[in-house]
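The other protein chains are all here in position, but one chain of the complex has been omitted.
Up next, subunit A:
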């Protein structure tokens, strides 16, 4: 069974019982100053999560959790209790037995798993009126301890909650604490009747066996020395562990640093650092960051839906089935326009400057997205064969998108002109502020333009769906998806293309010719486009 203990047990003479006992006593000798002595400082290995309980003295709160360990030498506990009692009596003047360590428990008996880490406050609420048994004992020990103690004791007191032998042990502990209170010094009669942990074999046996220990002081001396030694060992062990953890942390940080430096180098080479432009420095607003994430997810969905389109076309699905897939793809685009609308409300600059796009796409940016007439231009050659009516429809669509684009562009130009006048006209301070306010008002119109541009894109896609047959529409959307996929791939290729500036200083290696460049690019392009 696992046992942990959170108390100072000045007994370390029983070290050699077993490994666990040894460990225990190591812990035991940890911090607790022996009764009546200043004892060891509690500078030993301090597991911050280990709750401490201070029963005596201000300087030696020690609680140690030994979560492993099975057998347990109860004699040591007994001695500890005794010494505790002695100490308490001696130090009655000292009220706070706590040194304020966290989650102090009155667990003097390290033979049961300590749950104080997880239940500290859980029990405290229940502990209010329940700690009848432990109440007195608890109160006696420490006013502060009470708070934490209650977390343990009431749990133990509640038979219902003792689904854990720890609780039983705790209960036993309580009673024993009581007895320390009542029978100080040499009272060896651990209250048998209160023991209800039938599952604690060793302690009981040991207890009975230890009933006759005599020279407490003798053991105390030995205990003290041994405890000190054990404490040192423990401290050394803990500090080794800490050092190891720290070194590991350093190593991982170093790796991370080199990665970041590489990314930085690559990004610089790509020329993204244009005078500290918005997104490059990672200074994304929350709305922008959220949109970027949503866009990344949208791109994944895009791949998936395109695969569906592709398989649907090749499988020669019925028109009805294909229609479902096509409608799904259109809804997919409706979704990104909706997301862009939301993002434009919170960060219009992020959307309208296309920071969420790849650089190659951004070349063709028009009010926060693709230009619908460009799309039609791209599609015209790829949609054949078209009926006469369909051709007319496509050309009409091309014309209307061009007209709408022209209108929006001119509206945006007027906005820009008006902004220039407003910002340039800033006069003396007061007027200047006013001008800024006016400028802010004008900037707010940008969101409307993004909204209308996206509306135009959406209507264009819907109209394509209406002009074409379902099969043609499926092919059309597949072409659109592939087109933008290639554009995105172009950005990656461009970024990773070999350039002389990135080559080593060695002149020999710089002798890559243009054809070499092309070959390298061609190869990677080949890899990229293998899916198309």
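Assume a residue touches a chain if its C-beta (ideal position, glycine included) is under 8 Å from a C-beta of that chain, and two chains touch if they have at least 3 such contacts; residues count from 1.
Throughout what follows, contacts and distances are computed from a predicted model.
Enquirer: Given the options "Glutaredoxin domain-containing protein", "Phosphatidylinositol glycan anchor biosynthesis class U protein", "Sperm associated antigen 6" or "AP-3 complex subunit beta", which would UniProt use as the protein name of the unshown chain?
Expert: "Glutaredoxin domain-containing protein"
Enquirer: Just name the one of A:404, A:439 or A:487 that touches the chain not displayed here.
Expert: A:404
Enquirer: Which of these, A:243, A:259, A:377 or A:462, touches the one chain of the complex that we don't see?
Expert: A:462
Enquirer: Of the residues A:418, A:435, A:469 or A:491, which one touches the chain left out of the display?
Expert: A:418
Enquirer: Residues on subunit A that touch the omitted chain in the whole complex?
Expert: On the subunit A side, contact with the omitted chain comes from 393, 396-397, 400-401, 403-404, 406-408, 410-412, 414-415, 418, 445, 448-449, 451-452, 455-456, 459-460, 462-463, 466.
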